[in-house]
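My questions all concern the structure below.
Of the protein chains in this complex, one is absent; all others appear in place.
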Amino acid sequence: MTTRIRIQQQDFDLAEEYQLLRQGHSTVGAVVTFSGLVRDFELSPEGSERIDSLNLQHYPGMTESLLKNIVEQANSRWDLIATTVIHRVGELLPMEQIVLVGVASEHRADAFEAAQFLMDYLKTQATFWKSVKGNGKHQWIESKASDQQAAARWDGVADE
Amino acid sequence: MTTRIRIQQQDFDLAEEYQLLRQGHSTVGAVVTFSGLVRDFELSPEGSERIDSLNLQHYPGMTESLLKNIVEQANSRWDLIATTVIHRVGELLPMEQIVLVGVASEHRADAFEAAQFLMDYLKTQATFWKSVKGNGKHQWIESKASDQQAAARWDGVADE
Amino acid sequence: MINLLFFGRLGDFATQVPPTIEASTPAEIRQLLTADFPDLARELQQPQVLVSVNKMIVGWDQPLFDGSEVAFLPPVTGG
Partner (left out) sequence: MINLLFFGRLGDFATQVPPTIEASTPAEIRQLLTADFPDLARELQQPQVLVSVNKMIVGWDQPLFDGSEVAFLPPVTGG
C-alpha cells in the first residue's frame, strides 16, 4: 500500500491528493475522500458561538508515529491500495480545510470503511488539540463523547 | 439542501465539484466524496479478464427521476447541506472516472453514511447497465449479490 | 400502439423486435413475443426482470393505453 502522511501548516489541494490516490494503480475502483472544514460556529459549553479562528496544536514526533500506526491498522483490516492523511496545524479561519483522509481500494466498502475508521481514530487517538478564539475569548475545545463512541464501534469487530 | 444531479458522457472534475459542495455554506464541517473508476479487470463468470473498454447504457428520463428520488431519501434520513451525484454514460476506458457522489454536512457521520447509502442505492436501483469489451468479446456485467446486500442494510433501519 | 424498449442484455435478444406492438398488458407483450422470439421471451420470464410503463416500475398486469412506453429492465449494474 502507498501511504502519505503529512502534518503541516499550509493548506492542501484535494485535486492533487486525489490524483496521487488514483494514479498508477489500474486496479483502483473506488476512491473515498473526507475533508474536515472549520465551521464558523463551534459548540462551547455555553451553547454555539461564532468563532474568529481555530488553532490546532500538536505534539511533534508523537503525532506522526500515531498517524502511521493508525494507517497501518487500517491497512491490516481492509484491502487498501493507497491512503493519505493530511492534518493541518496552527491558526485556521472559518471555512478553511483542517484535515483530509483519502483512501483508494478495489471495491467501495473497503474505501468507505477505512476512511471512517481513520477519521474516528484520528479524532480520539492522535495528539492534536483544538482551541478557538471569538468574542475576545480563547477557549479549548472539549473532547466529544460521540467521537469516543464512534471509535469504539471498531473495537472487537472481527476483521472483514 | 442543494442538490446537483448529472448524467453525462463527458468527464467530471472532482475539484470543481468539491468547491461547489463546500462553498457558500459556512456550516459545512464535513465533505465526503466517492469516485468510482474503471478497473482494467472486470470479473466475468469465467474469472477476471482484461478489458478494453466499459460501456454504460441508461434509460433517459427514468434514470434522472430515480436519482432524484434516491437523493431525496438520503436527505430525509440525514442532515445534509449539499449533495452531488454525477454518473457518466457511453464508452469509458480503464482508469477513467465513472461516478461521483459528494455529500456536505455539518458532522462527519451524516456525510459518510449518506454517501454510502447513495452508492448502494445507485448500484441497485438506478437504471444503468454496464457492458465490457475485451478479447474481441462484448459482455454484459452481471449484477452482484453483494450490492443487493449492501443496499438491504439500509432497509428497516430507524432514521438516525 | 405500444412503444417497446429493451435494456441491457435484453437488447441483444431484441434486435429484430419491431419498435411498436398492440397489447393490453406487459404480460401480453411477453406472450405475443414467444412465437417469433423464443429466446427473448425466455429471458423476459426471469424473475429479476422488471417492467416499467411510462418510466414507472409496474406489475406485469398493468393496463396499457395507446402510446404507452413499455420498457423491459434486467438487473441494473450502474455505479
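Just so it is clear, A, B and C label the chains in written order, and each chain counts residues from 1 on its own.
One rule holds in what follows: a contact is a pair of C-beta atoms (placed from the backbone, for glycine too) under 8 Å apart; a residue touches a chain by one contact, two chains touch by 3 or more.
Note that this is a predicted model, so its numbers are computed, not measured.
Hidden chain, full complex: it touches shown chains A. Considering the full assembly, A:Gly36 is the residue among A:Gly36, A:Gly102 or A:Gly134 that touches the omitted chain. The hidden chain makes contact, of the residues A:Arg22, A:Arg39, A:His87 or A:Arg108, with A:His87. Across A:Arg6, A:Arg77, A:His107 or A:Lys130, the single residue that touches the chain missing here is A:Lys130. Listed by residue number, the positions of subunit A touching the unshown chain are 36, 56-59, 61-62, 65, 87, 98-99, 119, 122-131, 140-144, 147.
Basically, only the chains that are shown with their structure count from here on.
When every chain is reduced to the mean of its C-alpha atoms, the one closest to the centre of the whole protein set is B. Note on chain placement: the centre of subunit B and the centre of subunit C lie 26 Å apart, centres being C-alpha means. Subunit A and subunit B have CA centres that are 23 Å apart.
Contact with two or more other chains is made by no residue of subunit C. Each of the following residues of subunit B touches two or more other chains: 36, 119.
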